[in-house]
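A single protein chain has been omitted from the complex, and every remaining protein chain is retained in its original position.
Up next is chain A:
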């Protein structure tokens, strides 16, 4: 198991078209400004990047924001000119995960080698490893993905993940 994680392939970067309608990054940024000061809160930065097709880890975003405290995340705001270089760092980051990375990562849990993983096991992994996901996040993620036996076909699952 551990040996497999160590060999997770470094896929070539893949880009994913944002599927909502703003024409450019500035416009997308503006949609997130709920105060009207042409800024967004620190705690919105990760989501704006995700909306724009990126998949930053929370750790990457925190690093870019200068390791903010919990208070900073809600109280501090950043303008577009401060946000853009952060976005560009994420866009240009090497080692972005692609289809193969996700599939191989999930294949580790395919005990029978039949293309499926137990939904229950996946839920435990997502909630205990890495950047732990909440029960609500996991429910939203896995909605409709498990068959009547509680199994997930992970290649289908990854295609679904990458389609948006």
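Everything below uses one rule, namely that a contact is a pair of C-beta atoms (placed from the backbone, for glycine too) under 8 Å apart; a residue touches a chain by one contact, two chains touch by 3 or more; residues count from 1.
Definition applied: contacts and distances are computed from a predicted model.
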| item | value |
| --- | --- |
| Chain not displayed: protein name in its UniProt record ("Neurogranin", "Protein phosphatase", "High-affinity nitrate transporter 2.1" or "AP complex subunit sigma") | "Neurogranin" |
| Of A:30, A:53, A:115 or A:150, the one touching the omitted chain in the full complex | A:53 |
| Residue ranges of chain A at the interface with the undisplayed chain | 1-2, 5-6, 8, 16-20, 46-47, 50-51, 53-59, 97, 101-102, 105-106, 111, 121, 124-126, 128-131, 133, 137, 140-141, 143-144, 159-164 |
